[in-house]
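Submitted below is the structure of interest, expressed as structure tokens.
Missing here: one protein chain of the complex. Every other protein chain is in place.
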């Protein structure tokens, strides 16, 4: 499911435009990547607004993070590459920032939240019923990517783990076999967090 | 009020674009259909993002669900077809997913909620005054469409029933004589749920 | 500040598109009008979606509501015309529906709410400071326009009255010398209601 550099550039530009339209790409936050035919990775460069990316906002690195084209890769490149190394089937990684997901991560000190009973769980690859519960892992933030990566890795390898995790006070990582699937996982996870918030608001109102 | 396949394709693509812009079509959720001139049904295929449908994202089935063109029909095809069989005047069915409606459905174990006193009630066909109340039925979710269909059917046949119902933890079904009317019912129902949530928030704030 | 029929049609179509994009024109709700050069009024016809109006969605009536062109005028035509008769300087009337404004109107039985201290008050014509308070009148809904009109009229004639009022469980009326000014009044009023809701949410959170 890998793609050419040209396909990756077009797909990541479009994904950025859509994430920004949903309010998930403020300032220059976020970074997006896709695995290419030759095993290298196309990745957003640092410091660009993801809602209005152009071709020069995307560069190529190898799986060890060495630049193959000009540009300064995103500070979080290592988190993308760790996912590609860990999951050979991963073809794209998207990292977005919604106020809801980050607000949720700050409201708890737990290492994750449970999402249960949602039909939307079926958006996760391999999930075929709402009658299930999954764990969205939450890992503490760090400016050292190796620290985040080591802390989150065990949760990603648990059987039945979903292809997403949340960095506390920071944002959501989601991945999939291609950009469409990664965006599907991201949208579904954000949507369930918004639905949980609406549920809580109705519960509070009805139990006054 | 039926339409040609070409008209249905155009109308369903546009409806998907609008529902997605309102945040009601995350991931690949949702499925939309329209009854055609020849008695068959145009229906979204499984697994496409409804905000960016193209013509090949829509197929034809007969009223028993047998494919008349290539493609895998949506898993919820049977719920659409049950509505067309039950209501000869139904020309289109839309199924959307807002965080508000799903949050509401999860905050209660009741088999419905009452919407009362809204001017917006007049968006439902045959309703001519705000001085009324209607029941929006809520049915438990299932991966067996026949179970959902059997459970919801009585509520749909109650005199004065509105052309909409909510599947718990899942989403809203709405229908009408054509795509425009189905979308009107969907928008009005979602809007009233949002207004009820805003009302609850103001009430809580004012009674602190 | 009156305009030609062609100018009015273009301005009302654009206003509808913008109000719908903000979520204030669900289903076929809303009706918009503008006073024309010849003293007649251009007005949206009944039953169209205001987010995608076309020229045939707008008709002309005289100040007594007699159709001057083909079409069924909006059910609320009389409320528009009453404003034009009452306020000779009024050149346009917009009627929108936000969940926030309607939620607010349902959370209170009062005949209005006070908006105080907002810089946004300066959006109302003739208001030059935030250090003021205004009354947004709320009138009970009715299917008899004459009942609404008689009930709200005294509040509109109070010295310092703002060019807006809210019909309970229904929506907001706003007017101005032209479509731009009416839209300015509508946006400012909706924005202040949203700000009051956000204020209440922060207060609740901080006083837990």
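A, B and C label the chains in the order they appear, each numbered from 1.
Note that in this section contacts are C-beta pairs under 8 Å (C-beta built on N, C-alpha and C of every residue); 3 or more make two chains touch, one makes a residue touch a chain.
No experiment lies behind these values; they were computed from the predicted model shown.
S.K.: According to the contact rule at the top, which chains on display are touched by the left-out chain?
M.R.: Even though it is not drawn, that chain still touches A, C.
S.K.: Name, in rising order, the residues on subunit C that touch the hidden chain in the full complex.
M.R.: 22, 117-120, 123, 128-131, 180, 184-185, 187-188, 190-191, 194-206, 208
S.K.: Across the whole complex, list the residues on subunit A that are touched by the chain not included here.
M.R.: Output for subunit A: 23, 26-29, 49, 97, 99-100, 102-104, 106-108, 141, 143, 167, 169-171, 197, 200-201, 203-204, 207.
In the analysis below, only the chains that are shown with their structure count from here on.
S.K.: Compute the distance, rounded to whole Å, between the mean C-alpha positions of subunit B and subunit C.
M.R.: 30
S.K.: Averaging only over C-alpha atoms, locate the centres of subunit A and subunit C and give their separation in whole Å.
M.R.: Centre-to-centre distance between subunit A and subunit C: 42 Å.
S.K.: Note the residues in subunit C that touch 2 or more other chains, in rising order.
M.R.: There are none in subunit C.
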